[in-house]
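Data block below; observations after.
All protein chains but one are shown at their positions in the complex.
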Amino acid sequence: MTTASEPYVLNIGPQHPSTHGVFRLRVVMDGERIQDIDMVVGYLHRSMEKLAEERTYTQNIPFTDRTDYLAAMSNNLGYCLAVERLADVEVPERASYLRVIFAELQRLASHSMANGTFINDAGAWQTPLMYMFREREKILDLFEMTCGARLTTNYMRIGGVAFDPPPEFYPAIESLIDEMPTRIAEYTELLVDNEILIARARGIGVLTAAEAINGSITGPMLRASGVPWDLRKAEPYCAYDQFDFEIPVGHTGDCYDRFMVRLEEMRQSVRIIRQALDGLPSGPHKTEIPLALRPAPGEAYARVEGPRGELGFYVVSDGGPAPARFHIRAPSLINLSLLRQMAVGAALPDAIVTLGSTDIVVGEIDR
Amino acid sequence: MSSIGIVLGFYALSGLTIGAGLLVFLSRNLLHSVIFVILAFIGMAGLFVTLSADFIAVSQILIYAGAISVLLVFAVMLTPYASRDNPNSLFAPAGILIGLGFAGLMGFVGMRVIWPQLTGSDLEAQSFTGTVRSIGSMLLGTYALPFELASVLLLAAFIGAIALVREDEA
Amino acid sequence: MNPLVIGIGHYLAVSGAVFGIGIAIALSKRNAIAVLMGIELMLNAVNLAFLTFSRFGSAFGSEPTAPLAGHVFVVFVLTVAAAEAAAALAMAVLVYRRRETVDLDRINLMRW
Partner (left out) sequence: MTAALDPIRAARVPLTGAKLVIGVIALVILAGIAGGVGFLVVSGALDGHWYDLRDLGIPIAHLRGWLDEQNKAQPAQLHDLLGDHWISYLTTALIGAIGILSFVGGVLLVLIWVERRLIGRIQVRRGPNRVGPYGLLQPVADAIKLIQKEVLIPNGADRFLFFLPPILVFIPGLLVWGPVPWAPNMNYLDLNVGVLYLIAISSLATIAIFIAGWSSNNHYALLGAMRTVAMMISYEIPLSMALVAVVLMTGSMQLSQIVQWQADHNVWLGALMPLALFTFFFSSTAELNRTPNDIAEAESEIVAGFRTEYFGMKFGLFYAVELGNAVAVGAFVTAFFLGGWSLFGLEQWIPPYLIFAVKVSSVYFVLVWLRGTLPRFRLDQLMAFAWKYLIPINLANTVLVAIEVTAFNHSSLPGVVSLGAIGVVNLVFTVWVARRWARFLGYRPETEHVLHPSLQTQVGGLRAAERLRASS
């Protein structure tokens, strides 16, 4: 005999505290159990990939800020790498180092945000989020110091970076990098050993390595599932092959592992920034390129390890000043695609925690 | 009992109880009638207080207003929308007549019989100041067997309810 | 009867009225849950009568604690009421699951 209770539809979003933006989950529930999830995206669609075909290569850089607005630097970097590959532009050594520094700072900021909101979704009343925001603030101040903007940085240029950091940048980043390990230790002390967090996140939203690879999951989610894969090591770009760092790899692929992998990656980022600062070469920060760059007809794909995963930019040139085709491989969208598999059969709170652990940015999903 | 507080309290509370009881009967919506039945339970608890039965009054609120009413609301929720109205059956006229007859009979008997009751100062003397201790010692002394039986009954009802509503795991 | 001197009669009248309402509800409602509410009201009325006699009549017992026997009975009635409510509501839910209704007029498998 079964219950006569009927499944009902719960609309989580588009306005909901834990969808991290305008994104809607149409959940079919039986009591508190989730029977089906329908992900409705597109509320933030701005048609960026099409718009990019109307603008010059340089004009497109600000667009990439606005896809993943929590990791603008990484997006800038990926796009510039793709165009550089297309147009065969050489990047000075100093620019590569600066790119690494800023991409890793961005990773720190983004992972702070991801872990903070994850704990928030698990129910902590904003305190861990505020703690992590404290460090993120300082990183954003560094961005502001260098390029005048905090979120939509528009800092990388084709052939280098827009500005050399000002002199006051160096003491500020030194103090931040010195402080950061103690702060991460503080988070570890506050959160990692927390019984409630373990109870909420252990064994929830498990993805095995095979499932993750089948779903073309990338980034911390893939690493949490136990696959040692990181583009910075597998296919080093910029100057990553000159730095010494390690890839944190999780054990079970649950939400807790994702949290831990992100926390560990923050430590590794600090390590990379430290090495890059110590070895920062002098020289020009940019190769001059023509205002209207006209690459030879052809196509290029460049990928970087963004905070959320493999961030790929595919650019096709027909010889004109604007890309003929432009496509972004957005890790948020692809990581989100397995939410249904992870959350069906779980309870509603578990689904929310799982969603929090996938660390989506709706601007990147919808582009 | 002629002190003005008790007299006023008695009339107010009996009015509340009987009125709420009538509204239980008259409400069209089953959930509204659950609300009114809770009100009747609370009025009844007030009447118990006027009888200086403090323990029973508080237990009444705890068990009826706190527990049984939640069970009632749960049962209403678990049944579908269609049966959330409160219709009368074919027996309604007969039922109302029997109810009226019984109420009239009891009222008549209560008012007409000269009860061998305590009055005045004897009644004041017997006002129970603390009933808990006595009830406790009686429950575990004179009435120990019924008390144990009652606990067995509760356990049986508990297990029975779970067994009835439980879904098969398989 | 002096309306300003409350005695057994007044309480019994209230008890009778509530009991009558309970009977009327229990007999005339079609919904099983409403019937259960009627029964609970009747039990309450009985409790009131118990407590009334316990309060007003020490003539019914000789021991000093004897009047409180009424209270003890009420405790038992409360117990039974709680048990009964749980079991009856479980049955109502079960009947609903099996037959998709809690309408007592339509639960007539055992009529004849």
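All chains are identified by letter, namely A, B and C, in their written order; residue positions are counted from 1 within each chain.
Assume a contact is a pair of C-beta atoms (placed from the backbone, for glycine too) under 8 Å apart; a residue touches a chain by one contact, two chains touch by 3 or more.
Everything numeric in this text was worked out from a predicted model, so none of it was measured.
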(request) In the full assembly, spell out which visible chains the left-out chain is touching. (result) A, B
(request) From the listed residues B:L26, B:L62 or B:L140, report the one that touches the chain absent from this view. (result) B:L62
(request) With the full complex in mind, choose from A:I37, A:I119, A:I328 or A:V361 the residue touching the hidden chain. (result) A:I119
(message) Please identify which residue in A:G78, A:G205, A:G226 or A:P323 touches the non-displayed chain.
(response) A:G226
(request) By the contact definition given up top, give the residues of subunit B that touch the hidden chain. (result) 3-4, 29, 31-32, 35, 38, 54-55, 58-59, 61-62, 65-67, 69-70, 73-74, 77, 129-130, 132
(message) List every residue of subunit A that touches the chain not included in the displayed model.
(response) 8, 10, 16-18, 32, 119-127, 130-131, 134, 137-138, 141, 168, 172, 175-176, 179, 192-194, 196-200, 202, 209-210, 213, 223-230, 233-234, 246-252, 257, 260-261, 264, 347-350, 352, 356
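FYI, only the chains that are shown with their structure count from here on.
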(request) Let me have the rounded angstrom distance from the C-alpha centre of subunit B over to the C-alpha centre of subunit C, please. (result) 6
(request) Check each residue of subunit C and list the ones that touch at least two other chains. (result) 96, 100
(message) Could you pull out the residues of subunit A that touch at least 2 other chains?
(response) 1, 3
(message) Which stretch or stretches of subunit C touch subunit B in the complex?
(response) 1, 4-31, 33-34, 36-38, 40-41, 44, 47-48, 51-52, 54-59, 65, 67-69, 71-72, 74-76, 78-87, 89-94, 96, 100-105
(message) Help me check something: in the complex, which residues belonging to subunit B touch subunit C?
(response) 1-2, 6-7, 10, 14, 17-18, 21-22, 24-25, 30, 33-34, 37, 40-41, 44, 47-48, 50-53, 55-56, 59-60, 63-64, 67-68, 71-72, 74-76, 78-80, 83, 85-96, 98-107, 109-113, 115-119, 122-123, 126, 128, 131, 134-135, 137-139, 142-143, 146-147, 150-151, 153-154, 156-158, 160-162, 164-165
